[in-house]
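A single protein chain has been omitted from the complex, and every remaining protein chain is retained in its original position.
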Amino acid sequence: MKKTALALLFFLGLFSVSLAQTDTSKSSFVTPPRPVTDLTAFDSNNDHGHSITLNWTPSADDGAGAKSVISYRIMRATSAGGPFEEVGLAPAGSITFKNSSSIDPASTGFIPDHTDYYYRVDATTMDTTVISSSDIAGPVQSSGQWFNKGLYPVFWAVIIFTILTVLFVFVAKKGRDLYVRPLAGIEAVDDAIGRATEMGRPILYVMGLGTASDIATIASFTILSRVAKRVAEYQTDLIVPCYDPIVMAVAQEVVKSSYMDANRPNDYNEDDVFFITQAQFAYVGAVNGIMLRELPATNIYMGKFFAESLMMAETGVVSGSIQIAGTDEIAQIPFFVVACDYTLIGEELFAASAYLGREPLLLGSLKAQDIAKAAILVLALIGIILINFGVGQDIQWMNGFRELFKVTD
Amino acid sequence: MELFGIWIAALLTLGIYSFLYKDNPVYKATEAIFVGVSAGYWAVVYYFDNIYKKFWEGAVTSDNPDYWMYGGAVLGLLFLTRLFPKIGWISRWPLAFIVGATAGLYMVIYFVTNAMNQTASTIMDIVARNAAGEILWMDTLGTLVILVGVVTGLVYFFFSKEHKGVFGTAAKVGTWFLMITFGASFGYTVMSRMSLFIGRMDFLMSDWLHIIK
Partner (left out) sequence: MMATMATIATVVVGLTLIYVLYRTIKGRPVERRIVFVYIAFSVILPLMMQISPPLPITGDVLKVYDNIKVLQPGSKVLCAFDYDPPSAPELQPMAVAFMKYAFKHDLKVIIMGLWPQGPQQAQMAVEEAMLDPEVAAKNLQEGIDWVNLGFQSGNEFVIQSMGSEFKRMFPKDDRLVPYDSIPLMKNVVNFSNIDYVMNFSSGKPGTVEWVQIGVDRFGVKMSAGNTAVQAPMVYPYLRAGQLLGILGGMSGAAEFEKVLDEEGDASTFLLAQMFAHATVIAFIIIGNIAFFIGGRRKKITTPQVK
């Protein structure tokens, strides 16, 4: 009996000790994880310098094995013996890190070019004192490159396109007639202006929400020029409410020039082109008010439009105007298609400005664009054929055709 | 104070919605308030974020001045010459700078993002297969639709040739693809407009009238 009791007590004591050990296991010994391997450090490619990239194979205990790695501490020193300072932290699972700095020498953590650095990656665990350090990589120096080699395909594409543009502009300037297919929306502009003159009602020209540097707005200026010239010849009223002050400034210039080209400089009224506001829905509220009060016979929407497009087009339908629209905003084209009488879809807006203006520069660039489109189409078709024949046949250069178009850093 | 703001917002919302019945003085007044407040708001934002933060704090009073801001300030002042007819032509120079700088930036980024990378993603295997090598018919059909859409869409936007014959047929197919896409986009946009209306109704019914939680 006594022996049984003693044995029980002994067993209880062992059990209690093991429990106590389990309870305090959080602060007790954590096995150091296996370190990262294959650490390499090299100057970051295609940049302005002051940047070094590290690659490594993650610790075997990162997501596998003991699963104890929670992050990687990036350590750097100016000599192999140290002292090392922490320059970054990468989460578990990482295989790369870029240690970069500003180009400003006065900034914090500045990395001067052409200076030897040594790197080490420490795998850390929940216990901040338990880490494993990798081998040291270095010496490595950062330096800047003059050219981003990853953008060479873009470089050649831009060169070829520029040559094509210059060539066609030259041809256009020589007087050769460059064909542009007719666009229904633009052919309707003259009729619409005539209609407004007959009805004695003004023409509303809305240039959208773009800035003066947006391509759609620039195309709109050309069309405005044509419309303003016709308006000046027919002596109809023109209303041009503007969203952007700079666009207003340019539009005033354009309209004034058109009136002068039509030999009616005195008919030009600067108040015809005016600024409203740069708040989107406040702008459309004001334009809607103008439509309902002035009752224009023709509404022309050419430029960059956003959510306000349908609101304006709907109000134009209610006020009984004939509406011609053109925008490159894909999301707004459906609204113009349903609510307007004629719509220029996307690039047709840019083609319209070339079609109307007949300027060599516009015609030449339109032709170059067409050639570029045809080239992209042909090359894409060739690539599709090559890729599909290349699959499973291990023909590297066929599969590599696609890589020509991929732009990498 | 918050209750006052909610009431003002609710009444202005209803004032704008009164336009759905017909144009009326309440709508005109609300529209005028909206235009005026937004003009004032943007004037303050632009002054504070550009003239004060970037120029005054970033260049004039900074310990580490950004001298490029002085160039920007000069160009900005040149713009104001528009107000004086005799020297208004000077304002074309800063405008030329803005248009040129933006064109230069856009030339590369549009080429890369919208042309090169998109072309690369179009060059793909027509027949889609899973890991076991079985043909995925729906994915293959999807790939074919994309390819036909890209080709015929590009044909539609070719301006150097009239749409006749085979070319015209391809352009017609392209038009169909465009219209179907626009229809889907229209549906998406209707969803967006409804979402905005739902947000406003939620404001009126929960924050203003407390009808719903």
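Here the chain labels run A and B in written order, and each chain numbers its own residues starting at 1.
Note that in this section a contact is a pair of C-beta atoms (placed from the backbone, for glycine too) under 8 Å apart; a residue touches a chain by one contact, two chains touch by 3 or more.
Small disclaimer: the values here were computed from a predicted structure and weren't measured.
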{"item": "Omitted-chain contact residue, chosen from A:K67, A:K98 or A:R176", "value": "A:K98"}
{"item": "Of B:V35, B:A120 or B:V151, the one touching the omitted chain in the full complex", "value": "B:A120"}
{"item": "Chain A, residues in touch with the chain not shown (by the definition above)", "value": "44, 48, 51, 70-71, 87-89, 91-93, 98, 100-104, 107-109, 280-281, 306-307, 330-331, 407, 409"}
{"item": "On chain B, residues whose C-beta touches the chain left out of the figure", "value": "20-21, 45-46, 49-50, 54, 58, 105, 109-110, 112-114, 117-118, 120-121, 146, 181, 184-185, 188-192, 194-202, 205, 211-213"}
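Quick note on the criterion: only the chains that are shown with their structure count from here on.
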{"item": "Distance from chain B to chain A - Cα centre to Cα centre, in angstrom", "value": "12"}
{"item": "For the chain A and chain B complex, residues of the former touching the latter", "value": "106, 151, 153-154, 157-158, 178-181, 212-213, 215, 218, 246, 249-250, 276-279, 281-283, 285-286, 288-289, 292, 307, 310, 330-331, 333-335, 337-338, 345-348, 351, 366-367, 370, 373-374, 376-377, 379-381, 383-384, 387-388, 391, 401-403, 405-407"}
{"item": "Residues of chain B that touch chain A when the two form their complex", "value": "16, 19, 23, 28, 31, 34-35, 37-39, 41-42, 64, 79, 82, 91, 95, 98-99, 101-103, 106-108, 111-112, 115-117, 119-120, 122-127, 147, 150-151, 154-155, 157-163, 178-179, 181-183, 185-186, 188-189, 192-193"}
